[in-house]
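Yeah, one chain of the complex is gone here, protein chain that is, but the others are all in their spots.
Residue numbering begins at 1 within each chain, and the chains themselves are lettered A and B in the order written.
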Amino acid sequence: MAGSALLLSDDSTLSKIDQSLNKVEAFLALLSGLAVFVLMLLAVFSVSGRNFFNQPLPGYVDWIEQAMPLIAFMGIAYVQRNGGHIRMDMVVGALRGRPLYLVEIITTLAILILMILLVWGTWAHFLRSFDFSAIMWSRDSSMDIALPIWPAKLLAPVAFFTLCLRLVLQIWAYGRAFIRNDETPIAVPLIADAAAQAAEEAGHVSGHDT
Amino acid sequence: VEWNVSVWGKRRAFTEHVEKLAELVKEKSGGDFTLNISYGGLSKNRENLDGISIGAFEMAQFCAGYHRDKNPSITVLELPFLGVSSLEQEIELSMAVYNHPAVKDDLSRWNATLLMPSPLPQYNIVGIGDAPKSLEEFKGLTVRATGGIGAAMKTIGAVPTSMSATEVRQAMDSGVVKAVSFAPHAHMSFGTIENAKWWTTNLNPGTVNCPVVVNTDALDSLSDKNREALLGSVDESLAHYVDYYNNKTMKAWGPALEERGIEKITFTDDQIASFKEAAAAPAAKAWIEDNTANGLPAQELYDLVTGMIAAKK
C-alpha cells in the first residue's frame, strides 16, 4: 500500500504498547476516512436538493466546516507511526546505527516539544469557545445555523495528544536502539534502504504491518 | 509604542477610519505612538476577537454576525428592519450600545474595549441567475447573509449560506450562493458585481455591526498623552469615514452598476411592508428570548436601540 512503511515487532513491552496504540491510531484514521465519505454524501444531498428540489441543505457550509477538522486531524498519529509525514531523507538515509538513532531522537524530540505546546495552544483555543454556563456550552457558533464550534475545536488537542503519545513511544524506541546499538530498531518506520534490506532478510513475513 | 492592528481584505471604505486613526495618532503623539495595520497577516477575520483576548495584537475589527455567541450583546444592532436611515445615526446607536454596562461586560470576556463602529448603510442583494421579482421568488434562493439579515431572509424562504467576506466571490462564481447581501462598498471591493445580473434597490433588511476594539490591558498601559491621542481621534476618524463613504463609495456605486448592465429590482411598498411584518417582530422576539436566557438584559438593550430610533422620527 502506498506510503506504508516497514515496522518491525518483537515480544517486548515496547512492541506490545506500539501495537495497542496502533489499534487506536488506525481507528482514528478510519474516522478521518469515513468523514471524507460523509462529506461526499453531504455534497450529493446538497447539490440534488438545490438543483432538483429547489431546497438547498441549510447550513451546508457550516456542516462541512465541522467535518474538516475530523478529516484533517484524527489520523495524524497513524501517519506518524507509518512514517507518512514527508521529510528529506538525504542525511538520515546516509546514516546507520547510533548516529542515525541520535538524529532521529533529536528531530522526534523537536516534534514532541512542538506538539506539547500545540496541545496547550489548541486547548486554549477550544476553551475560548466553551462555556459551561452558556446554551449548548457554546461561546462560538457557526454563521448560518449556529452550530456550537467547540466540539470541532476540541478535536485538535485530542488528536495532537495521541500524536504526543506516539512520539514518546518513538523516542523510547530510538533510545532503546541507541543504547543496545541495534541493527534494526523495532516500532519505528525504517527508512527506504534499511526497509528493503530488512524485508529481504525476513522474506516479507515478520512485521510487515499495513 | 507600536500597536499591531488586525483587519482583513484590502484597504477600502470599510477600513478608512482605521487608516485615518493611524494617521491622526501618529501625528498627535509626535510619532511616539504608531498603529501598524495588517490586512489579514495576523489573524483570520473570524478569530480577531481571539487574537485580542490573547494579546497577540492590540487593535482589531470584526463583525458581530461572524460569531454571535462570542458577542451576543452587540448583535442587537443587527436585528432586521430596525429602520436606521443614515451612517450618522448608525454611529450614534452603536456608541450608545457600546457604552452600555452589559455590553462592556460582554466584551470584557475578551479583554476587549469597544472603540468605534464601522457604520454601514442598509444592505441590499446582488445576485446571479434570474432576478426575484416578488418575495415568493426568494424561496430556495441561496443567499450569503449573516446575522439578522440572514434571519430575515429565512422568513421568506431563502437559504442563508455564509462564509467570510473574503470567500464570497468564490462562492458566488461557483454557485454555492446565488445572491449576496452586502453594503455597496463590499459589493465593489469583493467583486460580487463582476458577474452579477441584478441588484435590489430597496429591500433594506438591515445591516451588520462591525466594531473596532482594542485590547483593554494595552489601552490601560498607554501614557495619558498617547491614550488621549487615540481616544481623541475617534470622532475625526469616523467623520472622515462617513465623508468617504457618502462622497466616494456611494457616488461610484450607480455608475458601477450601469457599467456592468446590472438590472435594478425595486419592490413595491406593500411587498416591503409584508417582508418586514414577516421578519422583524419574530426575529426581535427570538433575539430577546435567547439572550435573556444567556443572562443579558436583552429587553433593555432592544428598548435602548428602538427607543433612540423612535425618538429620531
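The rule is short, and it goes like this: a residue touches a chain if its C-beta (ideal position, glycine included) is under 8 Å from a C-beta of that chain, and two chains touch if they have at least 3 such contacts.
In this text, contacts and distances are computed from a predicted model.
One chain of this complex is left out of the view, and of "C4-dicarboxylate ABC transporter permease", "Cytochrome D ubiquinol oxidase subunit II", "Septum site-determining protein MinD" or "Cell division topological specificity factor", the protein name its UniProt record gives is "C4-dicarboxylate ABC transporter permease". Here one chain is not drawn; of B:Val76, B:Leu93, B:Ile149 or B:Met163, the residue touching it is B:Met163. Residues touching the missing chain, restricted to chain B, are 2, 4, 36, 38, 40-44, 46-47, 50-51, 54-56, 128-129, 163, 166-167, 169-171, 173-176, 178, 191 (touch as defined at the top).
What chain A contributes to its contact with the hidden chain is residues 1-5, 26, 29-30, 32-34, 36-37, 39-44, 46-47, 50-51, 61, 64-69, 71-76, 78-80, 82, 84-92, 103-104, 106-107, 110-111, 113-115, 117-118, 120-125, 152-153, 155-156, 160, 192-193, 196, 199, 204.
What we mean here is this: only the chains that are shown with their structure count from here on.
Residues 50, 54-56, 58, 60-62, 124-125, 128-129, 133-135, 138-141, 143-144, 146, 148 of chain A are the ones touching chain B in the complex. Of all residues in chain B, only 50, 53-54, 65-70, 139-140, 142, 146, 150, 159-163, 176, 290, 293-295 touch chain A in the complex they form.
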